[in-house]
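Heads up, one of the protein chains got dropped from this complex, but the rest are sitting where they should.
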Amino acid sequence: MLYLVHMTVSIPDNLPTAEADRIKAEEKAYSQNLQKSGKWPHLWRVVGEYANYSVFDVESNDELHDLLSKLPLFKFMKISVTPLAKHPSSIR
Amino acid sequence: MLYLVHMTVSIPDNLPTAEADRIKAEEKAYSQNLQKSGKWPHLWRVVGEYANYSVFDVESNDELHDLLSKLPLFKFMKISVTPLAKHPSSIR
Amino acid sequence: MLYLVHMTVSIPDNLPTAEADRIKAEEKAYSQNLQKSGKWPHLWRVVGEYANYSVFDVESNDELHDLLSKLPLFKFMKISVTPLAKHPSSIR
Amino acid sequence: MLYLVHMTVSIPDNLPTAEADRIKAEEKAYSQNLQKSGKWPHLWRVVGEYANYSVFDVESNDELHDLLSKLPLFKFMKISVTPLAKHPSSIR
Amino acid sequence: MLYLVHMTVSIPDNLPTAEADRIKAEEKAYSQNLQKSGKWPHLWRVVGEYANYSVFDVESNDELHDLLSKLPLFKFMKISVTPLAKHPSSIR
Amino acid sequence: MLYLVHMTVSIPDNLPTAEADRIKAEEKAYSQNLQKSGKWPHLWRVVGEYANYSVFDVESNDELHDLLSKLPLFKFMKISVTPLAKHPSSIR
Amino acid sequence: MLYLVHMTVSIPDNLPTAEADRIKAEEKAYSQNLQKSGKWPHLWRVVGEYANYSVFDVESNDELHDLLSKLPLFKFMKISVTPLAKHPSSIR
Amino acid sequence: MLYLVHMTVSIPDNLPTAEADRIKAEEKAYSQNLQKSGKWPHLWRVVGEYANYSVFDVESNDELHDLLSKLPLFKFMKISVTPLAKHPSSIR
Amino acid sequence: MLYLVHMTVSIPDNLPTAEADRIKAEEKAYSQNLQKSGKWPHLWRVVGEYANYSVFDVESNDELHDLLSKLPLFKFMKISVTPLAKHPSSIR
Partner (left out) sequence: MLYLVHMTVSIPDNLPTAEADRIKAEEKAYSQNLQKSGKWPHLWRVVGEYANYSVFDVESNDELHDLLSKLPLFKFMKISVTPLAKHPSSIR
């Protein structure tokens, strides 16, 4: 079941650089694990912004919330979720 | 080169049903040709709306505008385009 | 799996009253069937508006889109969908 | 009498973790007491957000404001309230 | 129990003047009856707009929706409702 | 001459509680004096928000600005003003 | 007493040109009379739009609404009104 | 003196195709004359939309309004204008 | 050449009062000099807000930006600019 997810990141100015770097590294590892598992099939950068559009493929709303709320950068993100359905013209 | 495209369709009430059906059939054929060509790799329905999110894979801004403006439903659509870049955490 | 759905209805001025009444009757029957089936557990009127907030309980995004797009008033509605998850403080 | 309530939580970065945890625990207890009393019949997490949609069942506008303004997280919340009425197609 | 209600009126260009005048006369009579009954204690024109801000004093959300949905101009109005509570600094 | 005034209060997290309490007490006294004078005939709490809708009855735009800008909480408020006129259907 | 007024004009496509021209001529005469009387001291075109910003100088909210609602183009306009006060740095 | 101008075109469904084509041809000729004169140095299509971003180089606000209001498609356009100034980092 | 300028002021809570007062005094002197020179012919307070609407009369976009960017409060302001043209119904 697919969802389009838009994430905007806003790291506070007063977060020490070392801590920010550590969280970003955790975020990258966490994201890549989910990508490898097939649950996060697409991750694209929005040009010019510290933001991404992603597609998640999960079993349920609860699973998606669980995955998103465990993002290491979650507390610094603004997230919006759009549920997707099969399009009648899609050849997939 | 990837772009996220959001299309909302609003067919006027006074368009005869037969003409609407003809245009929708053309739209479907046009869309499926582009999907098969690889230029329109993703097409998803937005749940509850007469709208879709799509991903296009084209050579240039000009090619994207050319493809979109030839959509049979183009004059009944509101379209917005978001250019996408490779995300540093993407494994693809 | 629960979704909050907001529907606003806007019937065109030029739709004949008899046809509007027929569609509204179909809408009511369709809605009550889904309510009885358990798939549409809550349906509330927004005070002062020709709009409702509803909760749907379905198996998937695809099922929700299928149910919504078959609403007899669908073409006269503006719909937005918010996926819901279990809240950690909920006692249910 | 029912109201749909949307709450978004934004805890300041500089609030000490221990104090934040204490307030969240109070919030959970306060919420669960109201749920048990029947005044807060529904509490759902919005997927991907530190936010919820809730339904309250109270005697009056004054009672609702009293309950909401006593939420332990009230000063960190943005709340909007939509009064609900019985829908003519509802089978409840 | 008080509610602030904002109503904007938009009468379609193609409504015959005689019918528009008849509906406006019904609206005026309906409004003045509710004002006399005490249920519609305040009715103010928004300067420069075909709109009003009103205060209603009713027993419940259901009663308010019932009164508003019976406005003769209801189908030509956009209405928004804000529930009001006693303010701790009010001397009333 | 009447104006509808909407005030939203946002007290900074770092304002010492004692000072916040002192300003709120001044605000209450200031507001009640104006209410007693007849210049601030209505003051209502917006349900669920640290906000109010008020009606002011003053001689001029200048007088209204003078009264509002002297609110002890003025620097922590976002205020919007809607000038009101007599409604032709009002019985007052 | 001064007010800034923003007016946007939208004349329906199906209004016969002759009637539109007649109303515009009435609008011009009405506006110029008010300008000569001193009640409409400023009238500026917004560059690129069928819109204007105006300043009115009237005795009361009621007078302003009366003047605006009698504009020959009133039913084709969207108007918003901002009450103005003397600025403490103004040398006028 | 430079201005960024955004124009969105919305041609009514009921405009006969022949008339629409005639107006579009006039628009093209008018635009190309201004481009050749140097007053309209840039004209770009917004990808996916019946809209453009343009740069105008004119002597005054009045000249810009005069040029824009004479666009053959003016009555079918929504236009917004942003005045531009020399940027201190520009090498031009 | 005229421009309508809207300025909203937001002075940070942590700016020392003495410094804020000094900047405001500079702002007042700067503004009054420009008013006397004829370049800032109108300056009005927006009722209830720490904001103003102003009219500037300058030779060019560049001159306007130069004047605005030198406002002592510039870094604490949000400014928007609307270019104005002569209105065909204006008697001035």
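For clarity, chains are labelled A, B, C, D, E, F, G, H and I in written order, and residue numbers in each chain start from 1.
We take it that a residue touches a chain if its C-beta (ideal position, glycine included) is under 8 Å from a C-beta of that chain, and two chains touch if they have at least 3 such contacts.
What you see is a predicted model, and the numbers here were worked out from it, not measured in a lab.
For the chain missing from the display, the contacting residue among B:8, B:32, B:61 or B:89 is B:61, taking the whole complex into account. Residues of subunit A in contact with the chain left out of this view: 13, 45, 47-49.
Along subunit I, the points of touch with the absent chain fall at residues 3, 5, 12, 14-15, 61, 64-65, 68-69, 79-81.
In the full complex, the hidden chain is touched by subunit B at residues 1-3, 60-62, 64-66, 81, 83-86.
To be clear about the criterion, only the chains that are shown with their structure count from here on.
Relative to subunit C, the chain whose mean Cα position lies farthest away is I.
One finds 27 Å separating the Cα centroids of subunit C and subunit E. Note on chain placement: the centre of subunit G and the centre of subunit I lie 24 Å apart, centres being C-alpha means. The mean-CA centres of subunit C and subunit F are about 40 angstrom from one another, to the nearest whole unit.
Multi-chain contact residues of subunit B (touching two or more other chains) are listed as 45, 47. Interface note: chains touch in the pairs A-B, A-C, A-D, B-C, B-H, C-D, C-E, D-E, D-F, E-F, E-G, F-G, F-I, G-H, G-I, H-I.
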